[in-house]
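All protein chains of the complex are present and in place, except for one that has been dropped.
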Amino acid sequence: MCLGIPGRITAITDPGRLMAMAEVSGVRREVNVACIAGNHLDDLVGQWALIHVGFAMSLIDEDEAEKTLQALKDLGEAQETLEQMALGQEALQ
Amino acid sequence: MNAASPISMRRALRDTHVTMAHGGGGRAMRDLIDEVFTSVFQPPGSEDQARLMTEALQVPGARLAFTTDSFVVTPLEFPGGDIGKLAVCGTVNDLAVGGAKPLWLSAAFVIEEGCEIALLKRIVATMADEAAKAGVRIVTGDTKVVERGKGDGVFITTAGIGVIPPGMDICAVKIRPGDVAIVNGVLGDHGATILAARGDLALSTDLQSDCAGLGHLMQAALAAAPGITAARDCTRGGLASALNEMAAEAGLSIELEETKLPLRTEVVGVCEILGLDPLYLANEGRLVLFCPPDQAEAALAAMRTLPEGEGACIIGRAKAGEAGRVTLRTAFGGARIVDMLVGEQLPRIC
Partner (left out) sequence: MKFASEFRDPVAARALLTAIAQKADQIGATRAKPVHIMEICGGHTHSIFRYGLDKLIHEGVDFIHGPGCPVCVLPMARVDECVEIAEQPGVIFTTFGDAMRVPGHRKSLMQAKSAGADIRMVYSPLDALELARRNPDRQVVFFGLGFETTTPSTALSIQQAAREGLTNFSVFCNHITVPEPIKALLDDPDMMLDGFIGPGHVSMVIGTHPYDFIARDYGKPLVVAGFEPTDLLQSVLMVLTQIAEGRAAVENQYARVVPEHGNPVSLAAIADVYERRPSFEWRGLGEIDASGLRIRAKYAAFDAEEKFGIGYAAASRNVPEIEGCACGSVMTGKMKPTQCLQFGKGCTPDMPLGALMVSSEGACAAYWQYAGARIAAE
């Protein structure tokens, strides 16, 4: 129950009903922002959120995203290092 | 066929909307036909049947190509086209992918009572325009009117005749292992545009339908790469459906490369939001053709000289294997089957 995708909030369209415009790869759809609205709706503009069935359900934490990507990068580099070490060992034998 | 009235008998149409009277066979019908259809299409002669000749048919070994298609779409007008454009291009393309030079079309209209006449005129103007671009003439046709609620505005059926030159025999059974699969541009634009245009999903995009006539494109490709074995246009059911049919007919497998599939970002966006697979989205100006690998560059170069072929690229190849199997190599080097569609593809939330 899970089809949610990241979208960027581009404008507040109906503050009374907590509706905003979100954009996903150039496709636009009005979404409800009740779940992510803080004290000032306008602060949402420019932020990324997880969109599911027309609702922005969670703000995407860019720092956490960066951390996850970094962990992937580190793993990739660690793997490479291990491979190079293995090759180095072989060369010595 | 509804024949054109002699000029002396034509009168200006004052109605703004189609009524049952316009289908009645009498004066009202004559007026509608004259003003909306025949004044624009200008069919040759005024009899019930078009009487036609072309020298190309008289060449020994030449064959007639004949096809028909019906067109229903909601909304009738959408970004990048309308039902008329679909009706002309669809039939032209069905002829073109058989290696035929399209020549003549018929156009039959079933119109719902209450349909705006200005809308009909726009549709007819589009059809005339596309026909001229494709180098075909609309030579005969028909109109009927049905009661309100019994038709979606307009349904159009076109039939088309073309000539296949001697020696030309491209068909799916001729595909050989190793033949590369080429498409002429980004996939799924039409399907995604219609989904967005339907309004009930409340998506807005700048997408346009890819509807286009492919007659000139096929001729150019065939001239540059005479070894082309087969071609099909990718309409309903998308690229995946066309390939599944071709693989089954050829008794071969087809393997696609995910990294080579040309897709517009917005089409990917629509698919991600709705949970759809772009391989199954309808196209109306896309074909897939198979050609021997040593002629691929020539085919691509020829296709890319035309606007309809700007994005031409290789997306995969045929290979020996399970007959009718179409597979996709993912960006990770994994593989999955691209199956025949069951029913329609529905948006999902899971």
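Chains here go by letter, A and B, matching the order in which they are written, and residues are numbered from 1 within each.
In this section, a contact is a pair of C-beta atoms (placed from the backbone, for glycine too) under 8 Å apart; a residue touches a chain by one contact, two chains touch by 3 or more.
Treat the numbers as computed from the prediction; the structure is a model and nothing was measured.
**Student:** In the full complex, which of B:274, B:300 or B:318 touches the chain missing from this view?
**Tutor:** Residue touching the chain left out of view: B:274.
**Student:** Any idea which of B:148, B:260 or B:336 touches the chain not displayed?
**Tutor:** Looking across B:148, B:260 or B:336, the contact with the absent chain belongs to B:336.
**Student:** In the whole complex, what residues of chain A lie against the chain that is missing from view?
**Tutor:** 1-6, 8, 17, 24-25, 32, 34-37, 48, 50, 52-55, 57-58, 60-62, 64-65, 67-69, 71-73, 75-76, 78-79
**Student:** Write the list of chain B residues that the hidden chain touches.
**Tutor:** Residue positions of chain B that touch the missing chain: 200-202, 265, 268-269, 272-275, 322, 330-337, 339, 342-343, 346-350.
Following the convention adopted for this analysis, only the chains that are shown with their structure count from here on.
**Student:** Once bound in the complex, which stretches of chain A touch chain B?
**Tutor:** Interface residues on the chain A side: 1-3, 5, 24-30, 51-54.
**Student:** In the complex, go through chain B and note every residue touching chain A.
**Tutor:** Per the stated touch rule, the residues are 196, 201-206, 265-266, 268-270, 272-273, 275, 348-350.
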